[in-house]
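As you look at this complex, bear in mind that one protein chain is not there, while each of the others sits in place.
== subunit A ==
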Amino acid sequence: MNENLFASFAAPSMMGLPIVVLIVMFPSVLFPTPSRLINNRLISIQQWLIQLTSKQMLAIHNQKGQTWALMLMSLILFISSTNLLGLLPHSFTPTTQLSMNLGMAIPLWAGTVITGFRYKTKASLAHFLPQGTPLPLIPMLVVIETISLLIQPMALAVRLTANITAGHLLIHLIGGATLALINISATTAFITFIILILLTILEFAVALIQAYVFTLLVSLYLHDNT
């Protein structure tokens, strides 16, 4: 039972070859390139969704920040599609791997910080000390603000990993409990099944929300530095 619980998080391989790269690349197949002025229904719906999200997300940015539009939209599309595909039974979810999420979070966060230090050095350094801080608190607050800046990529990655992993584990556990209870008590099994249905609906929402939160936070870090 213990081995089965975490088996779905192991890196998948087929005939000894790792196929995790194929799994990571797969969601891009679901977003075909628009090739006409008026496209088919799938592409039109995707374009509408992308426009809606990008308008809302890029509204706070100035011209410099809006150069990150492609990056931010690719990020939210990738994470949301990966999370949603991971809810299919027996599928592997790349965003449950901390290594992958760190690989997304650290370069993006570092990019925003380096952009800020390069173009607005004074403002970026002054950001470590909130305005109006009393004199005795200044050194401590500078240290605290530095630590909170350095923790940002870790928090980004761990938040996504923990949320998706926890959801998958819960579904696995409650699904197992439902199966085990069928022979013991049909009523309890039915109630557990209802809980499983509700949890799955919640996980659909969490998959989209976590993608949005990740992208929004990167967008906010960019806004602070541009």
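In this section, a contact is a pair of C-beta atoms (placed from the backbone, for glycine too) under 8 Å apart; a residue touches a chain by one contact, two chains touch by 3 or more; residues count from 1.
FYI, contacts and distances are computed from a predicted model.
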Worksheet entry | Hidden chain of the complex, named as in its UniProt record, picked from "COQ5 protein", "Up-regulated during skeletal muscle growth protein 5", "AP-3 complex subunit delta" or "NEDD8-activating enzyme E1 regulatory subunit" | "Up-regulated during skeletal muscle growth protein 5"
Worksheet item: Out of A:28, A:62, A:99 or A:133, which touches the unshown chain?
Response: A:133
Worksheet, complete the sentence: Where subunit A meets the chain that is not shown, the residues are 122-123, 125-135, 138-139, 142-143
